[in-house]
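Handing you a structure now.
Just one protein chain is left out here, and the rest sit where they should.
Just so it is clear, A, B and C label the chains in written order, and each chain counts residues from 1 on its own.
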Amino acid sequence: MVLLTHDPIDVAALRAQLEATRHGAILIFEGVVRDNFEGRAVLGLEYEAYPEMALAELEKIVAEVKQRWPGASMGIAHRLGRLGLGETSVVIVTAAPHRAECYEASRHGIEALKARVPIWKKELYADGASWRENTPG
Amino acid sequence: MVLLTHDPIDVAALRAQLEATRHGAILIFEGVVRDNFEGRAVLGLEYEAYPEMALAELEKIVAEVKQRWPGASMGIAHRLGRLGLGETSVVIVTAAPHRAECYEASRHGIEALKARVPIWKKELYADGASWRENTPG
Amino acid sequence: MPVVTLRYFATLRESRGVESEPLTVAEGETAASLYAKLFPREHAGGLRVAFAVNRDYAPPGVVLHDGDELCFLPPLGGG
Partner (left out) sequence: MPVVTLRYFATLRESRGVESEPLTVAEGETAASLYAKLFPREHAGGLRVAFAVNRDYAPPGVVLHDGDELCFLPPLGGG
């Protein structure tokens, strides 16, 4: 399951998609809005997506994970619109038979999302705003 | 927060301990009871701990993580007693300012737990049971 | 001449002032050359964009065809 939503992400619903006794490990990654970027105070974020292409790219990531790590499965949800501090912008749930591949697949998911999924983020400051580009790590 | 419990683990409560706007990434690792081990059908597991020492070792792991990855924090909960298929045996919640260290710290947490925390697992089969030793990965 | 649909997001949406528009382009027009024409300031300023045709990544030199949906993707910020 992949989705874009203006509402808070329902992590439990996303995780429930993965329920299967063949999984030994589950990882839930959450990206959370931080209160600063390189020392500058951030009041919130605003996310925007190219929705049709973003969903297609998210589906490709999920399909890649299934192919590269047999037995693994993944679900991804990304928030859009205005988010306050401490809110969750993205959730990636990953399940795999063993923990090593679960960590690899989860990390692949978030790195691929940041590199390829057409979503943009505007940082809101007390005195303005700016589009913020992803950086590795 | 570290805890051993005979009841299902309250993931939301564990995650709530980490709430802070200085965190950019949160990872929740769950170990789930699988329906087989090396092809043999498993009906369930039974976990047993040396509780005082297990809690002390879990506290050491959490302290190590805080020291090694500045700004990171961790909470660990482990189930004890009888668990059925698909039930969650362990939850490790990790928060860190950036995702790279969050993945490293989370992985360190589960590897250290498996290597050092005095907890034992008996696998229950249709025709018997056996104490099952952890293997890497 | 081919008519393509442009989609704009983030800084390019703000710069262009619309989210989407149809545009008639020359035969043989490429994504990269159209970007340079539509966004001369961003092009000169070195904004690194990627190109998507019909909601899939495409190389800068991709030739546009009638009915294509084209998007210039400024640096991503998802996650």
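In the analysis below, contacts are C-beta pairs under 8 Å (C-beta built on N, C-alpha and C of every residue); 3 or more make two chains touch, one makes a residue touch a chain.
Here the structure is a predicted model, which is why all the values come from computation and not from measurement.
K.L.:
Can you list the shown chains that the omitted chain is in contact with?
P.N.:
Per the touch rule above, the missing chain touches B.
K.L.:
Which residue, B:Lys66, B:His98 or B:Lys114, contacts the hidden chain when the whole complex is considered?
P.N.:
Considering the complete complex, B:Lys114 is the one touching the chain left out.
K.L.:
In the complete assembly, which of B:Leu18, B:Val90 or B:Ala105 touches the absent chain?
P.N.:
Final answer for the missing-chain contact: B:Val90.
K.L.:
Tell me, which residues in chain B touch the chain that this view leaves out?
P.N.:
31, 47-50, 52-54, 56, 78, 89-90, 110, 113-122, 131-134
Keep this in mind: only the chains that are shown with their structure count from here on.
K.L.:
What chain lies closest to the overall centre, CA atoms only?
P.N.:
A
K.L.:
With centres defined by CA atoms only, which chain is the most remote from chain C?
P.N.:
If we average the C-alpha coordinates per chain, B ends up farthest from chain C.
K.L.:
Report, in whole Å, the distance between the mean C-alpha point of chain A and the mean C-alpha point of chain B.
P.N.:
The separation of the two C-alpha centroids amounts to 23 Å.
K.L.:
Between chain B and chain C, what is the gap in Å from one C-alpha centre to the other?
P.N.:
About 48 Å separates the centre of chain B from that of chain C.
K.L.:
Enumerate the residues of chain A that touch no fewer than two other chains.
P.N.:
31, 110
K.L.:
Which residues of chain C are in contact with two or more other chains?
P.N.:
none
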